[in-house]
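A protein chain is absent from this complex, but the other protein chains hold their places.
Order of writing sets the labels: A, B and C. Residues in every chain begin at 1.
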Amino acid sequence: MNHIQGFSPAAASALEKIAEEVSVCMQCGTCAGSCPTAPAMDYTPRALMRLLQAGLFDEALHSRTIWMCTTCYSCTVRCPRDIHVTDILGKLRGIAIAEGYAETAGMTFNKAFLGIVRRYGRMFEPELLIRYHLRQEPLGIVGAAPIGLALLQKGKISPLPERLPAEGLAQIRRIFEAVEARRKAAPARPHPMHEVSR
Amino acid sequence: MNPLRYAYYPGCSLTTSAKEYDRSVRAVFDALGVELLEIEGWNCCGATPASQNELLMYALSGRNLAWAEARGLDVVAPCSECFKNLNKTAQAVRADPAVRAEVNAVLGDVSLTGKVRVKHPLEVLVRDVGLEEIRRRVTRPLAGLKIAPYYGCLITRPRNEFDSPENPTAMDDLMAALGAEVVDYFPYKTRCCGGALLLSNKRIALGMTRDLVIKAHQRGANSMALACPMCDMMLDPYQGPALRAGEKPLPTFYFTQLIGLALGIDPDQLGFADRVVSPREVLAALS
Amino acid sequence: MTPTHESEKPRIGVFVCYCGSNIAATVDVEKVAEYAATLPNVVFTQTNKYTCSDPGQEEIRKAIIEHKLNRVVIAACSPRMHEVTWRRLLQGTGLNPYLLQVANIREHVSWVHQDRGEATQKAKELVAAAVERVPLHEPLEPRQVKIAPSTLIVGGGIAGIQAALDIANAGYHVYLVEKQPSIGGNMAKLDKTFPTLDCAMCILAPKMVDAGRHENITLFSYSEVESVEGHVGQFRVRIKRKPRYVKEDVCTGCGLCTQACVLKDRILSEFEMGMGKRGAAYIPFPQAVPLKAVIDPEHCLLLTRGKCSMKCIKACGPGAIDFKQQEEFIEIEVGTIILATGFELYDMSALPQYGYGRYDNVVDGLQFERLCNASGPTEGRIVTKDGRVPEAIAFLHCIGSRDENTNPYCSQLCCMHTLKLAHLAREKTPARIYEFYIDLRAGGKGYEEFYKRVQHEGIHFIRGKGSEVVQDGDKLIVRAEDTLLGKVVEVPVDMVVLALGMVPPKDIENIARIFNINRSRDGFFMEAHPKLRPAETNVEGVFLAGACQGPKDIPATVAHASAAAAQALSLMSRGQATIEPIIAEVIAEKCSACGECIVACPFKAIRMDEEARHAYVVSAMCKGCGTCAAACPSKAIKMAHFTDQQLIAEIEGILGRMSEYELA
Partner (left out) sequence: MDEEHMLEAVRQKILEIMPQVDGVIALRRVGKGTAPHLFLPGDDLSELALFPQFPLPTPVRIIQAKYPDKRFAVVVRGCDERQLVEMAKRQQIFLDKLTMIGVACTKEQAEYCRCEMPFPKQVDVGETVEGIPQTFLDEFLAKPREERLAFWKHAFAKCIKCYGCRNICPECFCKECVLEDNLWVTSGTVPPPFPMFHLIRAMHTVGKCVACGECERTCPADIPLTILYKLLKRDVETVFNYYAGANPEEPPLMDSTIFLADMDMLHPPRR
């Protein structure tokens, strides 16, 4: 396969691996027929696989599809060619974020979520909600308030984040850094053995 | 025989929005003589956002698994999302030496050999403890409950060694063992609740949730058993917003709350009071 | 290093072949021969233009006699090519044929090297290796076996029937074993056959009758093969005859007992694929061969509960019913075996999303055949379980085929089969008809034309695999993507017909074990060569016919069955076969009975003598692959013609007889 143009080396390398996986897609549409949100997508999952097969990565990364996935894995479970469609959509979300594609609601959510995990080692929902709404729909927070209050009353929202101890936090931070460093290092073509034992 | 012992990974939700899940898992396992050792200093598995980078997901999950593996314990993870991430990680690390090496390189000070297995509480209860044993311990059969067993999508997907991804039956069998009537909830038992889109595409997500409630009513259920904090978020606090005016709400419970009830554990200890859709009516129907 | 017979000093002749310019263009053949002459025990060397030719062979023959050669090395092409030729040559001179060693200086040297110097050097080394090895060769005696003039055929579907008739007509005896009460197999269940739309039973029934009446065919219906021993030419077969509870020689097939049975129309009929019912006393279908009643021991009240009014006995005029019948075992000896065990439809348990077995009106192709068939349970009317004429029918292709979750292979005939069913549905109902397909595979005589004809009949083709079927009231909703439009469609229908993949029968593993046949990745029996030996197996004298080797439609099955019959006939007409002596042998004193060889043997040719606590090789089943000898940690297995001594001598020859090899 030719080197993929127009992307950072890290993204090109990741896309290349994805393209290799979807090369065996036979376009049967089982994924789309199984997908609960396919009717709301601009490209059905099958059509997205086709974009990837055709090398139209930019279209794929712009698509609404990758942010409409609920990760229910129905497509993956049923794919007759054993393509891990759900995981591929997840990876495309990562590439869209890293490559600076326009921020969608889903993207805001992902960024805020991982930011919090990186900071505390654990989730802290109030901050997630605030960060999400500030960026996407400031008024939405008013709509969320009644349920938020109900949960607060039942003790289901904690007002303060639970942090890991310092040592653990340092480990988490190192994990994030190491993963990011590896992603950026954009390994050359993977060893074929890695491919088959995936 | 040695008592059953597991490393316990509660996950973030079980400390907050799903605290009754946490309480009921602990209470039920305790009552059945299964020992849970909470993983010290556990961290978030990264949930769905971590799937944007497989290595990140493996590493975040792997840090928790390493603690268990070092102690020769298998891991129990009640939250479906955490279970999926942890289990995927364990499977990948076990199957592929290249992945293992990469994950260990990122983890740095801890490492994995791939021996550790991850189990959902359903599997532990049905397989390791056994339905027979649970049936034997029921002191308060759940007669009167007509339960729609709702597994959600992630317990048996993308793959898992203990139940079918299309038509799992473990929870059906478990609820039947408790003396409840189990309604045939296929194919909705694994249908997505929409939870992942709650913030970003609320309308679509609530539509998916509403469908689940309506189908459960159609099948004659008077309650629903859950096994996932995200499904719970949709089907308990957000059930009201999902339903249209005049539509009848359906009380939902974590399956472990129901087991606890049948085993005669004090309902307060199981967190029944924390439910948003009031369970009073249906619990009163318990003969 | 000592020659086999102490008294006999090795006298080796080395013959180096030019192979025209095939070898000589790259290897200095004369230099190789000169070098060979310097090697120990070599008393004669010669070069030949073509060693395999008649004059070439004659030269060797003369040299063997003149120089009293007792070992021969031929440096030429691959032994796969001419080893057998030269072994025969040695035999002609009175020398044991296994005292030959071939050095491959063509495929291993001249064809793969360019540098003449290096190629010549390598050829010398290979010759040296052969010269080192050949003194250690031991004379081996191949065994001749007689081929008994009879064939066992397992399975009485169209494949088994065709092969049986071919062999019986050639004058050899056939034992045809069928596990069901009647022969006919899956073809008997079909309504019409594509693309010609012949009535299936009309073309099959005459063959069934022929097979049932043929003087050279002994038919064992309702019987199974228990065990097989022996080897090509002399297989001893033990056949279990299940009790029919009806005396076959007395029953006239009148059917009065089936009418009288108190369970009449209360048991799902296997022949009707569960769409129709039968009694405990029944005749599977009107054209059954043999046309004899059978009593189902799993349902018969007398046999299960010991209590019944036994109306069948009263109804039977000739008094054929006999509840005292027991299993019977029959032993026969045959020279050849043909397996024609056919196929089954994919078991849907792993694909609950299609609602098969859950929703009444989700059926498979064979069930739909029975609905179409005039002698079927609905007398040919296509109706739903509750008797409605369907307004819409959906056919779903590739269910249990072309799917890594079930069977990765294409079942080949379901496209055409499903098109035919759609055609029948169009003929018999006013329903809207949908075909959900991935690709339409219509490669065959008249197939594409048939596809076009069906398209012309107004059937809706949707290119997209059906993803799931959900019941909604009395409708079934098929969800799929119309991939050509890129839109998800939900089509309400009254009936869903699944084109299920063809799979090996559930008991194929047992059959494979009994006959010691390998299976390929898809689970079907494995042929000896996928292109050139499609009807043979790796067990000599055992052949394959029809869908037991892989999915096939009727024309392909019939052709394959005739091919298997021809193979069996050619063996039997020859009358004898040779068994290779290159096999493994367990040295009992060294064996620690650990069983590593047993699990390692791909041919299941090694067994354990539990009493004496050592393993032993069943020589007729051994293929001489050597896996056991390599697996045995105690070196307690001797592989004839490939002993450790022989192999080490060969290696030492290549390494210039270095006594110790140091790692660099």
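A few comments on the model shown:
Rule of thumb we're sticking to: a contact is a pair of C-beta atoms (placed from the backbone, for glycine too) under 8 Å apart; a residue touches a chain by one contact, two chains touch by 3 or more.
On a predicted model such as this, the values are computed, not experimentally measured, just so you know.
Screening C:Q144, C:T196 or C:Q645 for touch with the missing chain picks out C:Q645. From the options C:L89, C:I321 or C:A636, the residue with contact to the unseen chain in the full assembly is C:A636. Considering C:A163, C:C591, C:C622 or C:A640, the position touching the chain not shown turns out to be C:C591 (whole complex). Contacts to the hidden chain, counted on subunit B, fall at residues 1-2, 70-72, 94-95, 97, 100, 111, 113, 115, 158-159. If you put the missing chain back, the residues of subunit C touching it would be 404-405, 589-596, 599-602, 608, 627, 631, 633-636, 644-645, 648, 660-663.
Going forward, only the chains that are shown with their structure count from here on.
When the C-beta contacts at A-B and at B-C are tallied, the pair with the greater total is A-B.
We define each chain's centre as the mean of its Cα atoms; on that basis subunit B and subunit C are separated by 47 Å. Separating the CA-averaged centres of subunit A and subunit B is a span of 22 Å.
Multi-chain contact residues, meaning those touching two or more other chains, occur in subunit C at positions 353, 468.
For subunit B, the set of residues touching two or more other chains reads 166. Touching subunit C in their complex are the following residues of subunit A: 26-35, 38-39, 43-44, 46-47, 77-82.
Residue ranges of subunit B in contact with subunit A, taken from their complex: 12-13, 15-19, 41, 43-44, 46-56, 59-60, 63, 95-98, 102, 105-109, 153-154, 157-159, 165-166, 191-192, 194-197, 199-201, 204-205, 208, 237-238, 241, 273-274, 276. Remark: subunit B residues 164, 166-167, 186-187 touch subunit C in the complex.
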